[in-house]
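Can you keep this structure in mind? I'll have questions shortly.
Left out: one protein chain. Kept in place: all the others.
Let's turn to subunit A:
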Amino acid sequence: MELESLNPQQLGIVKEQLDEEVEGLTNSFANLRHAVTKYKASKIALENIDQREILVPLTASLYVPGRIINPNQFMVEIGTGYYVEKTRAQSSEFCTRKMNMLMENMDKISKMINQKKRYLDLVQEIMRKKIQEFQASQR
């Protein structure tokens, strides 16, 4: 895009667009990070399960003492509403794979954010120059 040929008003519009895009990307980044944390927590939970007596949550505020029947068998949600039975090792591996995929996406997004920010800086620089030129020509 030939930024030099745009007047300050059009540059302003481009700047606003870029601002919105950066905000959207930053939100997505935050969501991905949140999901990664959840999978990390799941992995830790998996590792700590054994046959000891635990307080089983039946609802968000109701707990009952109980025991895990099979500490090697878990049901993993692989998509919205789809559950698969997996062993402990398989579940842990699933979580790791999901985490890695999410972290890859996070990297991609952070690269895009940096690129947009650099573009934004460029647009602001050109805007400043244009305004200065305009003020100089007024004198």
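Just so we're on the same page, a contact is a pair of C-beta atoms (placed from the backbone, for glycine too) under 8 Å apart; a residue touches a chain by one contact, two chains touch by 3 or more; residues count from 1.
The working rule: contacts and distances are computed from a predicted model.
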Can you match the unshown chain of the complex to its UniProt protein name from these: "Basic helix-loop-helix (BHLH) DNA-binding superfamily protein", "PPM-type phosphatase domain-containing protein", "WD repeat-containing protein 46" or "Prefoldin subunit 3"? "Prefoldin subunit 3"
Given the contact definition stated above, which residue among A:Q73, A:T96 or A:Q124 touches the chain not shown here? A:Q73
If you put the missing chain back, which residues of subunit A would it touch? 38-39, 41-42, 45-46, 49, 54-70, 73-78, 83, 91, 95
